[in-house]
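Note that one protein chain of the assembly has been removed; the remaining protein chains are unaltered in position.
== subunit A ==
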Amino acid sequence: MKYFIMILQISVLFLFNFIGQFIQGYFSLSIPGSLIGMLLLFSLLILKVLPLTWIQSGVDFLLKDIPFFFIPVTVGVVQYLSFFYGKGSLTILLVVISTFFVIGVSGTLTNFLLKKEVKSYE
């Protein structure tokens, strides 16, 4: 029974994804359907139209193992190995360094602003 409910709850997520994709297609938006689905679900939760308990256990089941679902897409790198043998290998370095910059800059700035905010309360 527990698993049946979970499957039903995960189907709800598929439904929201489907609705999101439909909206994206219908209005030919550049925002992906999954994100529209997420914002839709978020709005329904905030407005208390859809109680969290209806989807809770299914969502927590998925969230626990998100990285698993990214394995096939990431394995896609294998198709581009020849690109990365030559000068293309520099792009890996570039992407990694740029990612480190994003972490450093956004984290340091936010950390600083939050500390200031705490101080101004004192």
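The rule is simple: a contact is a pair of C-beta atoms (placed from the backbone, for glycine too) under 8 Å apart; a residue touches a chain by one contact, two chains touch by 3 or more; residues count from 1.
To be clear about the criterion, contacts and distances are computed from a predicted model.
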UniProt protein name of the chain not shown, from "ABC transporter permease", "Rod shape-determining protein MreD", "LrgB family protein" or "Peptidoglycan-associated lipoprotein": "LrgB family protein"
Among the options A:4, A:27, A:69 or A:85, the absent chain makes contact with A:69
Logged for subunit A, residues touching the omitted partner chain are 10, 13-14, 16-17, 20-21, 30-35, 37-39, 41-42, 45-46, 52, 55-56, 58-60, 62-63, 65-81, 83, 90-92, 94-111, 113-115, 117
